[in-house]
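Below is a slice of the complex: some chains, not all, each in place.
Naming follows writing order (A and B), and every chain is counted from residue 1.
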Amino acid sequence: MAASHVSLLVLDLAGTFVFALNGALTALRAERLDIVGVLVLGMFTAIGGGIVRDVLLGSLPPATFSDWRYLLVAASGALLAFLFGDRLDPASFSINVLDAMGLSLFAVTGALKALDLGMSPLPAILLGAITGVGGGTLRDVILGRVPSVLSSGLYAIPALVGAAAVVTAHELGVQALTGALLAAALCFVIRVIGFRYDVNAPAPRGACPSSPRAGD
Amino acid sequence: MAASHVSLLVLDLAGTFVFALNGALTALRAERLDIVGVLVLGMFTAIGGGIVRDVLLGSLPPATFSDWRYLLVAASGALLAFLFGDRLDPASFSINVLDAMGLSLFAVTGALKALDLGMSPLPAILLGAITGVGGGTLRDVILGRVPSVLSSGLYAIPALVGAAAVVTAHELGVQALTGALLAAALCFVIRVIGFRYDVNAPAPRGACPSSPRAGD
């Protein structure tokens, strides 16, 4: 029990770290932000999903504010991105991979936290997906962009699949860390296929969901 | 008592359904969204106002997450809009009527829920109005638009009037469903007059509140 909680904390901190990197790299590419803006946006991307989850669960104050490790890890990730961000591939591939990792880890740990707090399977799956997409969605809304969760078909779907997989594993009695890693891997693979091959969900007639936005 | 609770649940679900239709139709007109984006935005428009209300009331987790009927109704409304949205009048009239219905129903049920949880009349009226305008405001913010509640004079006002009417009816001992329906009808009529005849509240000197926005 204690061991599995430690493993989940590690996964949660790993998700925090990659989302902080991702958010800070996005801020660097937005060009108008200085070091404070980069750190704030990186940290907010990293802890935003968990805050939304904890608010919806009524588990307040959010873990982020009672456990300094989240803040430390989020700040470190954002600072690293600020210092070394210009050496990274200017294409968006690395940003997307980091985003997929954060999405997968948070969808899984979010669903498990919801189960832990007594939610039944369906809301737990939904809360897991919300934890996964929450940080990136807040990042996009703050930057005035249409969030990926709306414009990119295979974004909400892998988060829901990953959360559903870990909830199913939990119900079947699979060991927590094993179930979490398998579910996160499943979510990650679907998400990477989505942006690597530009797979999209069916679009309404006449619409063009994958067309680039002016100014991107 | 039980019967009135059932009636209020039906009104709340009706509001959820029309807001899901409305949010999904708005997403369809935004053109860049695929089926997932349409469903997510429709459902979020439908349940966003109630989530904000429940968070502010500290009634967590929100009813949406503990009662699967809200999710089912919201998903159905959004899916219907996705499937049949292109047959609807391309003008925005039907979208506005659906929005006015959701606004009216949620302003009333939101205020009654706040009273139920022991809030006094003034905050209950405010929370009712917030429930009414919340979903559409979140929808607009996510799509990067200035929310209707700011740019359209007769939007916050009917929500406040409807919420005040139902709170007054409650204080006077009017039967719950009767009061709710009358108050919702009042809100709806004011809102429809507002957008049908382009009535606006007084504007500051030199400003032009109803001018179209570039890119709309």
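Rule of thumb we're sticking to: contacts are C-beta pairs under 8 Å (C-beta built on N, C-alpha and C of every residue); 3 or more make two chains touch, one makes a residue touch a chain.
Only a predicted model underlies this, so the values are computations on that prediction, with no experimental measurement involved.
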Number of copies constituting the complete assembly, 2 shown: 3
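The working rule: only the chains that are shown with their structure count from here on.
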Chain centre separation in whole Å, for chain B relative to chain A (CA means): 29
Chain A-facing residues of chain B, complex: 27-28, 30-38, 40-41, 51, 55, 58, 60-62, 65-66, 68, 71, 82, 85-86, 141-144
Chain B-touching residues of chain A, taken from the complex the two chains share: 55-58, 119, 122-123, 126-127, 137, 141, 144-147, 149-151, 153, 155-157, 200-209, 211, 213
